[in-house]
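The complex appears here without one of its protein chains, the remainder shown in place.
Just so it is clear, A and B label the chains in written order, and each chain counts residues from 1 on its own.
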Amino acid sequence: MKFDISYTFDALPRLFEGALVTLQISLLGIALSLCLATGLTLVREATGWTWAHRMLAVYISFIRGTPLLVQIFLIFYVSPVIGLDIGPFLAGILAITLNSAAFVVEILRGGLASVPKGQFEAARALGLNGWVLWGKVILPQTFIASVPALVNEYTQVLKATALLSTITIVELMRVSQQIYTRNYHPVEVLTGTFLMYFVMCFAVSRAAAQLETRMKRRQA
Amino acid sequence: MGLELSIFIDYGPRILVGFWLTIKIVVLAIAIGLPLGVFLALARRSRLALLRFAATAFIEVFRNTPFIIQVFLIYYVLPFYGLRLPAEQVGVLALAAFGSAYFAEVIRGGIEAMPAGQLESAHAIGMSETQAMRYVVLPQAVGVILPPLTNQMLSLIKESAILSTITVQEMTMTALRIQGETFRPFEAFIMIALLYWLLNEVVAIGMRRLERGLTRKTPRSTTLKVEGGR
Partner (left out) sequence: MSRDAKFLELIEITTKFDTLTALDKVSLTVAKGEVVCIIGPSGCGKSTLLRTVNWLAPPNAGTVRLEGQSVGQAPERRQTGRGIRALNTFRARMGMVFQQFNTWPHLTALENVTRAQVVVLGRSAAEAAERARAALCDVGLADKIDDWPEMLSGGQKQRLAIARALAMDPSLMLLDEPTSALDPELVSGVLAVLKSLAEKGMTMLIVTHELGFAAQVADRVVFMEAGRIVEEGPTSQDLHAPKTERLKDFLAKLTATQMPSAMAQKVVAHDPI
């Protein structure tokens, strides 16, 4: 057989649609993950709830110690059995969010570590406390310091969404499977898909690298 | 709807067979991927522009695409060019290629993290290239490289679950089958999740021991971060 690039071209319009879905899901995923991780960070850093800290540690260890695919299957297959009929889309988003948040919590920990201790003292000296201290002083600086790592995390989420094809979510990977199961030209179609993922991820990771050098320079 | 404990007993042995295949696949993938990663790291520092470019391209392509599509592409491309291999072997190759790209980055990072003065001082005192590597560069690089290398190995364990999509009968595939037969997804998936978790922790602890043994108690200043797969 010969590589027939016309199959790649024919697939492109639908692949673009798939890529758009991939982008939407991944952006939703990283946004939710950031929210969840911020909440978890506050619990970890601003409260003395020992039991919550312990559970958080177990959650992070579990997420990091098991395959995302298995986490997706757990949520997708188990939720209907326990009476939560949330469907593949919600199950997928939930899995991606829970997974990514465990990594984002660690990123925010790093960002928080780079906020000078004096900031806490200065804010306290001004009489700031609780929500104002965290919301107005500490968290904004934490986020800014974490930007390159967060952009990098986004590439991870982008790649992770491809796994949602296994639970019938019609994103880029699933679209390409639908195409080649009809035209029997998987190599041509997958090559197009492959390049699309590469362009998206490469662009984002370049941006992350550039942000990182720029921030390092500003610090120096 | 309680927990069906009998599933663990009835299907445990089958899961363990899948677990064993998971371990074998990962070990083989590391055995192939690590030397390939070393080669790629060195190729990236080569004086030949073409070799440098090829290595960089390989690394960037594998790091910037989802593993699942790498697997599918390799699965279909090999027979396309006349190479028919059993799914397990395709899986090992895909995992090795994926891993080698990350291993290469870790190794390159470890070499580059070393201040240039270290190599220079070794040369200045009369050490040959090999002596400088053996006595000055590598002993220090090990401490920097091992922790992120461990993370990459752990990520290979996790990525291997994706080989279930090309019908490799590893642990995740086995769990999928079992949940199809029993309609008890929670028991099936929690069982393998715990085993992955266990394997992950065991390897992590083992590597930390090894690291401590190899680097003694020298204080360390640099840490590398290279994010693997999920």
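The definition used in the following text is that a contact is a pair of C-beta atoms (placed from the backbone, for glycine too) under 8 Å apart; a residue touches a chain by one contact, two chains touch by 3 or more.
Here the structure is a predicted model, which is why all the values come from computation and not from measurement.
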Touched by the hidden chain, restricted to displayed chains: B
Would you indicate which residue among B:S100, B:Q140 or B:N200 is in contact with the undisplayed chain? B:Q140
Residue list for chain B contacting the dropped chain reads 115, 117-118, 120-129, 131, 135-136, 139-140, 143, 215-216, 218-219, 221
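As a working rule, only the chains that are shown with their structure count from here on.
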Would you mind pulling out the distance in Å between where the CA atoms of chain A average out and where those of chain B do? 21
Residue ranges of chain A in contact with chain B within the complex: 1, 3, 61-62, 64-71, 73-74, 77-78, 81-82, 99, 152-153, 155-156, 159-163, 165-166, 173, 177, 186-187, 190-191, 193-194, 197-198, 201-202, 205
Taking the touch rule as given, give the residues of chain B at its contact with chain A in the complex, in rising order. 1, 60-61, 63-70, 72-73, 76-77, 80, 154, 157-162, 164-165, 172, 175-176, 179, 183-186, 189-190, 192-193, 196-197, 200-201, 227, 229-230
